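Pasting in a structure now, in structure tokens, and then I'll have a few things to ask.
Here the complex is missing one protein chain, while the rest keep their positions.
Showing chain A:
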């Protein structure tokens, strides 16, 4: 069993849906074999005639290798250390399968993912950050340019906004009580209404049918017709809301710095924690592991899970209050901004700063492809990691009309669009290369029909994760903690150590002292004392029985438990 544990624990993160997905993959490939066949036949046929063929193939295989790495999900288990031959064989077989499935996925990518991502390339002395939105709008196709607009609503701002995971729907909320849901595909206003009180934040629940709004006193849940469904009084005056998609948990932080987790399917309050670090309106869910991070006015960021009342992590990120927080979708990268005019990028595996950039920002957001949007006042700047080594630098910038204060930035998923909520309404600008070009119909489908939505709702409820699955490293699930044996030093080692200590004590030189304190006899005595001192811990340990066998130790313990008068009998029995 120990071997099984070891094997499992070293297993890399799993591939979902070996059966179903694998099956589908195969199905989709069904149309391909013809292509492949003809191609390989041709290849055989022309192999001698055309030399370039081989070089061409090499290019393809390199590209594929890159893709295979992506699908392998980390390192393979180290099978060399296993002693159980049977298990080793089984795991080797499984490794082989993983490799094959990754390869199949990489191969299928070419056919399954037809769309290419957006891009923006400067020519000559042009710089990408100097390119204006108007210029981009002139160059892109009509559909793309339609995503560039400003909605001016001067009365009820500033506005905050949120997108559904598919990017199809957007909900916006003005500070003074104006709320709306918009279908972004055809720019239909689905519903718009006013609640006539402060609205601090708004967030979609699992689909576009429901959304939650943090209002003046309580948090409310509305459906898409604007009907108030629930008033969540327990949350209090929430400042910020977040929805944990896979767990169906609504997380909120209120005026008193209390963090609430409520299960929206059952209404059960799963967690209610005092952060104890004061009022905060900076909260963000890490999409990789569903851990909620809260930025505090003391410059610390604390990370929470619903099953423990103490934070998982508390890290000091800034001198002065934290103003914004964002997570990269791969879960390893966090961006924080503080009042100390710094934007920091953190590696969440080591909790180390990767990069520090100067600048204020009130709101931040990572796009699906890893672009980072920051905003100060009416100025938006997009940072990009050009080299792939997490070194962010300027990519694009944009200024909205002077005097508008940006409240919220949100990239629209699966589109090259950045939504900006500001004091005079909301705007949308084009950021080429920000969105994932290929969506997965079973994960988030921008073209979802109502029937598919209903189906997905049922499926996501069946796969609803319990709150216990939220942890810093979610790939740990299914692996077993290896039994850690305390390394016991060998007897010889202990003796060697003892000797070393004694030698060191003997060699120690003494200070020359006056008034007869350095007499040879005194020095000898001191030396003896030092040697005794060095030996003492070893002797004590031995007396404690650490060096003794289990049985002997047990005997000694028994002896000690007896009253003194009876101890000699115990010793006698032992002798027998």
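As a working rule, a contact is a pair of C-beta atoms (placed from the backbone, for glycine too) under 8 Å apart; a residue touches a chain by one contact, two chains touch by 3 or more; residues count from 1.
Keep in mind that, in the parts below, contacts and distances are computed from a predicted model.
For the chain that is left out, the UniProt protein name among "DDB1- and CUL4-associated factor 13", "Probable ribosome biogenesis protein RLP24", "NEDD8-activating enzyme E1 catalytic subunit" or "Sorting nexin-2" is "DDB1- and CUL4-associated factor 13".
Shown as candidates are A:112, A:156 or A:237; the residue that touches the absent chain is A:112.
For the options A:248, A:304, A:346 or A:414, the residue in contact with the chain missing from this view is A:414. The hidden chain makes contact, of the residues A:265, A:391 or A:441, with A:441. Touching residues on chain A toward the chain that is not drawn are 4, 8, 13-21, 23-25, 28, 70-71, 73, 105, 108-109, 112-113, 115-123, 126, 131, 135-136, 139-141, 143-144, 147, 185, 246, 287-290, 329-331, 368, 414-417, 430, 432, 435-447, 449, 452, 462-466, 469, 474-478, 480.
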